[in-house]
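The block that comes next holds subunit A.
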Amino acid sequence: MSEKFLEVKDLRVVYTQNRKTVQAVNGISIRLERGRTLGLVGETGAGKTTIAKAIMRILPDIAAKITGGEIWLDGVDILKLPPDEMMNVRGEKVAMIFQDPMTALNPLMTVGDQILEVIRLHDDCDKKAGMDRAGDMLELVGIPRERYAEYPHQFSGGMKQRVVIAMALACDPELLLADEPTTALDVTIQAQVLDLIRELKEKYNTSMILITHDLGVVAQTCDDVAVIYAGKIVEFGKKEDIFDHPAHPYTIGLFGSLPGMAVGEKRLHSISGLPPDPTALPEGCAFWPRCPHAVEACKGKIPTRKIRGVHFCQCVKEKEELQEVYSHGRS
Partner candidate 1 sequence: GTGTEDNTKTASSAVPDGTNVPAGETAITTEGSINDAGRFDKVVVAVNADPADLLPCKPNGNGKPKFFWSIYEALFDYDDENNLVPSLASGYTEESDTVWNIKLFEEIYDSEGNHITADDVVYSVNWLIETGNNIKYDVLDHVEKVDDYTVAYHWKEKPSANQLEFILVRTFIFSQTAFENHNFATEPVGTGPFVVSEFVSGSELVLEAADDYWADKTSEDVSMRLGLHKATVQTVEFKVISEASQAVVALEMGTVDFCDYVTFSMLGEFEEGGSYSDQYKVDTNLSGDYYYMMPNMASSVIGDDLNLRLAMYYALDNNAIATSMGSGYAPLKSLGTSYFYDFNPEWEEEATYVNTYDMELAKDYLSKSDYNGEEIVIVGLVNEECKNAMTMMQSLLAQVGIKASIQTYEESLMNTILAEQTGWDFVVTRLGGSTLVASWNTLFNNDVHDGKTTNWLADQKLQELYETSLADETHDDEHVKACMDYAFSIGDVYPISGMASSIVYNRKIEEIYYREGYVTVGSSRYVGQ
Partner candidate 2 sequence: MADHSPLIEVKNLKKYFKVPSGMNHAVDEVSFEICRGQTLGVVGESGCGKSTLGRTIIRLLEATDGNVYLHGEDITHVKGHQLKQAREKMQIVFQDPYSSLNPRLRIESTIMEPLKYSGRYSSKKKMREEANRLMELVGIDERLRQSFPHELDGGRRQRVGIARALALHPDFVVCDEPVSALDVSIQAQVLNLLMDLQEQMGMAYMFVTHDLSVVRHIANDILVMYLGQAVEKAPTEELFHRTLHPYTKALLSAIPSTDIHKPMQRIRLKGEITSPINPKPGCRFAARCPYAAEQCRQPQQLTEILPDHFVKCCRCREINGL
């Protein structure tokens, strides 16, 4: 079972914009086993989308550059694959569901044809069979196949998101990257879509990376969670580890600032300060300027501490201290 299916090692990505270098991803390592779901949580600009795009190798050519690291998928380093072989990986082995369904669909193509396109790229089938398959996919995500020939503008947001999902799942990918698949949707629709993704994932035993900043979604969907801050994973662990025993001050802050459904007290525990400027990240731990427990050592090299099992945390504090922080944060 513990088969390493996806392994990202020390991935680094920078963007160049107006002569400034945005350090979007700064040494991220991820390990994902078959059939499991990893949640990537973090604030806007933390680098979540960038990681997913790097895995797909669809970062914008000019602006972005992968400056280091390896991505092993099923035993192949896909960063070293020649472009045409990479094309076969995309869509077939790895598929992605995009953040904003409103813009992820080509407005001038019928939704059916957009699904057909990915099918015909990877399955050697004739057009007729492909269209059949695309119709099946539409029905699978709960859209009648009669609507094959309609255009995206004729669909509501939730339906568009389902089309995007159908497109991603059309070739039974082994890895699904879902980039905030529900943020653009209403709560009730979001629930429908999340259910759908979960069902399909279970049905095909797909591995998934779910990107979101909604801790509720993570709680309901993921097996593992990686908390990302300024392009680094500051805490990683099983869902239970993170939700029940958060260790990193940032993670704790994050939970604290949620207007808890059950908590009676009025004031929220907010994290003071602002996310760092990605063009000028602070030395050492990027969180120290906002951290209530910051010490001088935070500006130096930060060790990765194992807390329990697969629960890791990047912080200068010792494990015991962290646990203490945790209990402090909860009270």
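As a selection rule, all candidates are chains of the complex that A comes from, given by their letters.
The rule we apply is simple: a residue touches a chain if its C-beta (ideal position, glycine included) is under 8 Å from a C-beta of that chain, and two chains touch if they have at least 3 such contacts; residues count from 1.
The shown structure was predicted, so the numbers you read here are calculated from the model rather than taken from an experiment.
Asks: Pick out the one candidate among 1 or 2 that is in contact with subunit A within this complex.
Replies: 2
Asks: Which subunit A residues qualify as touching candidate 2 in the complex?
Replies: Within the complex, subunit A contacts candidate 2 at residues 43-44, 156, 158-159, 186-192, 194-195, 213-217, 219-221, 239-240, 243-244, 253-262, 266-272, 274-275.
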